[in-house]
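As you look at this complex, bear in mind that one protein chain is not there, while each of the others sits in place.
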Amino acid sequence: MSKTLGLPLKLQALTKRYGAVTALEPTDLEIGAGEFLTLLGPSGSGKTTLLNLVAGYTGPSGGTITIGTRDVTHVAARHRNIGMVFQSYALFPHMTVAQNLAYGLEARKLPKAEIAMRVESALALVQLEGYGGRRIQHMSGGQQQRVAVARALVIEPDVLLMDEPLGALDRQLRRQVQLELRRLHLKHGRTTIYVTHDQEEALVLSDRIAVMANGRVQQLGTSMELYARPTNSFIAGFVGESNLLEALVTEVSDGTARADIPALSCGVTAPAIAGVACRRPAQLAIRPEHLKLATGTAEGITGTISEMTHLGGFTQFGVTLPSGAVLISRQVERGDLAPGINVRLSWEPAHALIVPAENI
Amino acid sequence: MNRLPLGWRIATNVAAMAVLAFLIAPILAIIPASFNKASFIRLPPAAWSTLWYGRFINDPEWLRALWNSLQLASLATLIAVPVGTLAALGLARSRAAGRLFCSALFIAPMVVPIIVVSVAIYRSALDVSMNGTLLALSLSHAVLALPFVVISVGISLHAVNPAWSLAAAGLGAGPWRIFRTITLPHVMPGMVGGAVFSFMTSFDEAVLTIFLADYSTTTLPVKLWETVRLEFTPVLAVAAVVMTGLSVALFVLVQIVIRQTGDKA
Partner (left out) sequence: MTDSAAPGRWHRLETGALLAPALLLVILIFMLPLGRFLSLAFTAPGGTFATFQVLSESTVYRRILLNSFVIALVVTLITAALAWPLAYLMARTRGAWFTLMMYGVMFPLWISILVRTFSWMLLLERQGPVNRLIQALGVSQTPLPLLFNNTGVLIGMVHVLLPYMVIPLYGSMSRIDPRLMQASDGLGAGLWQSFRRIWLPLTMPGLAGGATFVFLLSLGFYITPTLLGGRSSTMVATLIVSFITEQFNWPMAAAASIVLLAAVAVLMLVAARFLRVDKGMFAR
């Protein structure tokens, strides 16, 4: 059973500038109570800036932040009742696990008995019962990570913020913890903002994902929406992978566009994202898993396989076209494909997409 | 490491030990000197006695000098430690240019030759008729001790992770709580070290105090300095032993503090 605690969060025209540099363009964002939202983006995209603004560690250059019904734009961090999990955990080394957890509660001047009780239940929540008396240095990375999460949750925050908390863990552990965090969220149900640059991680954890780059939210949507209908070429290449080819749009009508693709030496008709127009830079996006290769016929778009790599569950092919462009295709079965063979490329009409070009 | 021929190695080791002995042994000479029975100093003493220790303890001037030294060192430390700690905290938060400038200013008293510093402060004290006052002495000693406190606290501050303050703030702690529970525990060893250095610097300080102190505020080193040019009796050695005794005690104290901080890490 999941309960919903925590409050809704609303950002309006939230901006952050450092002198001439804009770290965050005016951003509007609404997060429902109990929702788990991931901010996904490369370094410098503004995701950490946004997180720090919500936390109150920096002040905005413009815009407002509302938690529930309270305008906290100019409220100091310590009065916002937010829980923050840092990338480096920032656990207090001169205190025990229990003392770390109790810290926020002591700052709120709660009675000792209640503090002890809440610390115990927080430890239970992250499965660290009995570790209260341990020193931080004597705990493993994974355990420290759980203490950091528990410390943020024990104060019963209105919003939980997590800044790439799994960065320091190795791959195996990261997978495990990702699933744990998801389960944990179902248990505590607090509004959560999670920051990461790892798109796989975002897809595992989140209901909705906000893809950020260049200080802007490029697209906000569910993982399916981002995958199937990326709103520009950056997202097409960042969430999942895409072959991106320059497209010269000649006509647009009713969600479909016709464009000349120089790299393919032909024209293509494909679904188009809103914003595609003639004379505006655009790209044709086809995901490697949707690019089909066939031997035999010499009609249509052809190319030569230039490389082949086995990647566990599938084989990846690099196909060089007469124009010099190289496209990536992924097939589950190798068939009789091998480097040097000429192939014909094709795709389902719905799998190609013409998107506005976005240079990040 | 590299292997010198055996002969060279032995020679180097012997030389090293000789140098070490040269460093330490002469200081120890004051101990037997203080136990001379006669009124002139002979090493080793012809006759041993604690006579001159008695003379030291019963001499109101020597006792007052000792008391003045202790009082002055305490005052200088009481001034230097809080001021220096605050300065170190401020330096940690300053931007590069300001930090460089201020550090240079705080360290300057260590860099300028003490004789010039002493004479300069003496002159200004004369100008404002504060020569010989405890206030002038305390402030001057505090200035000389300040660099040690700033450096000592600065080093311990280095180990403080700024993320901890952010985490504490996010958890609801106000600036005072953060200072008390996060910064202070980490800064304490540096403060203690700085306090000990301050006390020792002031207690041993001779040059500045020779000029700045007057009859009523004379310190132990100054009295030693003045008496040594008048009469060369074992009481001088006794005074030296008292001064050294305190230095040794402080030295041991610092080693203990260092051990403790090492364990806590």
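Labels for the chains are A and B, by order of writing; each one numbers its residues from 1.
Basically, a residue touches a chain if its C-beta (ideal position, glycine included) is under 8 Å from a C-beta of that chain, and two chains touch if they have at least 3 such contacts.
Note that this is a predicted model, so its numbers are computed, not measured.
The hidden chain makes contact, of the residues B:Pro109, B:Gly132 or B:Pro185, with B:Pro109. In the complete complex, the residue from B:Val83, B:Leu134 or B:Met188 that touches the missing chain is B:Val83. Residues of chain B in contact with the chain left out of this view: 1-5, 12-13, 15-17, 19-20, 22-24, 26-30, 33, 41-44, 79, 82-84, 86-87, 89-91, 93-94, 102, 105-106, 108-109, 111-117, 119-125, 127, 139-140, 142-143, 146, 150, 165-166, 168-169, 173-175, 178-179, 200, 203-204, 206-207, 221, 224-225, 228, 232, 236-237, 240, 243-244, 247-248, 250-251.
The rule we apply is simple: only the chains that are shown with their structure count from here on.
Between chain A and chain B, the centres computed from C-alpha atoms are 57 Å apart. In the complex of the two chains, the chain B residues touching chain A come out as 161, 163-164, 166-174, 177, 181-182, 185-186, 264. Those residues of chain A whose C-beta lies close enough to touch chain B in the complex are 55-57, 76-79, 81-84, 86, 88, 90-92, 94, 103-104, 107-108, 151, 155.
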